[in-house]
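A single protein chain has been omitted; all remaining protein chains appear in their positions.
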Amino acid sequence: MRINPRIVDAAAKVGLSGQAFFTVGILIVIVAIICVKGLPYVNMEFIVSSPEDMGRHGGIFSAIIGTGLLAFLSILFATPLGVGTAIFLTEYTKESAFTKMIRFGVESLAGIPSILYGLFGFIFFVIKLGMGWSLLAGVLTMTIMILPTIIRTSEEAIKSVPRNLRIVSYSLSATKWETVTKVVLPAAAPGILTGIMLSVGRAVGETAAVIFTMGSSLRLPTSLMDSGRTMAVHFYILAREGISMEKAYATALVLVFSILFINVIAYYIMNKVTSRYS
Amino acid sequence: MDIKIKIEKLKVAFGKNEILKGISADVFKNQITGFMGPAGSGKSTLISVINRMIDFEDHVAIAGKVYIDGEDILGEEIDDVQLRRRVGTVFAVPIPLPRSIFENVAYGPRLQGISDRIKIREIVRDSLKKAFLWDEVKDRMNTSALKLSGGQQQRLCLARTLALVPEIILLDEPCSGLDPISTAKIEEALDELKKDYTIILVSNNTKQIARITDFVSFFYMGDLIEYGPTERVFTNPSIKQTEDYIQGKFG
Partner (left out) sequence: MIKKSFTKENFVKWVLTAFALSSLLFLFLIFAFILFEGLPLFLKIGLSKIIAGFKWAPTKGSFGIFPMIVSSFLVTFGALIIGAPMGLSCAIYLSEYSGKRMKMFLKPALELLAGIPSVVYGFLGVIYIVPLVRNYLGGSGFSLLSTSIILGVMILPTIISISFDALTSVPRTYREGSFAMGATKWQTIYRVVIPSAKSGILASFILGMGRAIGETMAVIMIAGNALRIPVSILDPLRTLTGNIALELAYATGDHRLGLFSTGVVLLVIIMILNYIANFGIKRKVIK
């Protein structure tokens, strides 16, 4: 017997929408669990005081600073490199074997899992270059790791700037670089910013690549050569070694909300851009 | 009359497609020279050779010479950026930069390294006056140029070009998207401007060509069919095709 296609059609619609809302439900449940379990232990003191007794007591101040430093410095290095690469690929060359090679490099970097970044950062920066477990080693590893994201989002943003604007700028006697800095980059800025925000989110949430390069010292790093601990690493150690479930949930709360906040800003900027040109 | 631009046996091809098939012509100083002809006749391509904007196209082959004040501008060693300071361009569609009215006009002067605020304000004001736009925008210089009407935007683009203080102004069908009143304002401006500039006007509109140009050249399929003083060409064309075109039999 053949089932009525209308019934199949209705069932498909119900099934698919159910699946979509179930998946969003997963996100909501994750956030809800972390809120319910973590909120009682998060207060101002937790934010501004440093961990004591392996994190059993006290707050996560040094981990917040460690996270901030790692994210900020990686972005500082990766943004000029990434945006520069995107400008090169879109404005300064035509598609050729050379650009294909660079694109292949970027795609490959994007596909390498974070544990291999950790392995590389560990042997290259920590051991061979003698940096030891340090903020610097962590930052350099993270810079390479977020580079592909920045390149790809910047390239998209730059490509979406109408060609006419460039033509007008050239006709007004601008050089290529003047056109890039005065017309193309300002128009592409929101898209580039989105990529940067997404990269910040990635740096904040990363563990595997960070723990083997930056280490996990609980002390506040005072120089680039000091080891430090990010919130993600701190959370991992609290949870894995069963030091304190309360503190683990509280840390997870701060960690997840920082990332969600950063991502929401990124999507907000992106939406403004897409509505501007369409 | 002095010769400002001398074009010699200019050939341009995009891939295998020959757009200009060996054009020679002299463009005179302080005159408005019209380029007319049906779509695809090569007149816009000629414009893009004179300002070297054709450099941004792919698969182009150029042969022949174009001289401005006796200097060959097609040479490899010629600085195209400096050339475009001397040769300003207004495109068919007004394309304001996404910034304020003031900043649009100030874009060129700033690129030339002028940073004195008073000087820039002076240039902006003069340019807008010459483009007959000043009175309409003088109270809202800091609003976005994208908020202007189409006709105002095109006059802004003209003012922006004037602010470069060029010697030559190329206008590529500048009135194609405009209403008659805006068109009249642009034509009025051009008539004033020819005292100080050499102007080339590309247009499909034969009436406009007849109204405001001093010389006219008729292009067809990549060839320059006829070239001469506008009055003579329109009253007594020497070639049948020109006559047919002027009378609107094709195009």
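First chain written, first letter: the chains are A and B, and each begins at residue 1.
One rule holds for everything that comes next: a residue touches a chain if its C-beta (ideal position, glycine included) is under 8 Å from a C-beta of that chain, and two chains touch if they have at least 3 such contacts.
From a predicted model like this one, the values you see are computed outputs, not experimental measurements.
Q: Among A:20, A:36, A:76 or A:225, which one touches the chain that has been omitted from the display?
A: A:20
Q: Based on the whole complex, identify which of A:47, A:76, A:225 or A:260 touches the chain you can't see.
A: Missing-chain contact among the listed residues: A:260.
Q: List every residue of chain A that touches the chain not included in the displayed model.
A: 5-6, 8-9, 12-13, 15-17, 19-20, 22-24, 26-27, 30, 33-34, 80-81, 84-85, 87-89, 92, 101-102, 105-109, 111-120, 122-124, 128, 144, 147-148, 151, 175-177, 201, 204-208, 211-212, 232, 235-236, 239-240, 248, 252, 255-256, 259-260, 262-264, 267, 271
Q: Determine and list the chain B residues touching the chain excluded from the picture.
A: Within chain B, the residues touching the omitted chain are 71, 73, 77-79, 82-83, 86.
What we mean here is this: only the chains that are shown with their structure count from here on.
Q: Where the centres are mean C-alpha positions, what is the separation of chain A from chain B, in Å?
A: Comparing mean C-alpha positions, chain B is 48 Å from chain A.
Q: Please output the residues of chain B touching chain A within their complex, sorted ascending.
A: For this pair, the touching residues of chain B are 51, 53, 56, 58, 81-82, 84-85, 88-89, 91, 93, 95, 97-98, 107-108, 111-112, 157, 160-161, 164.
Q: In their complex, what parts of chain A are in touch with chain B?
A: Per the touch definition, chain A meets chain B at residues 94, 164-165, 167-175, 178, 182-183, 186-187.
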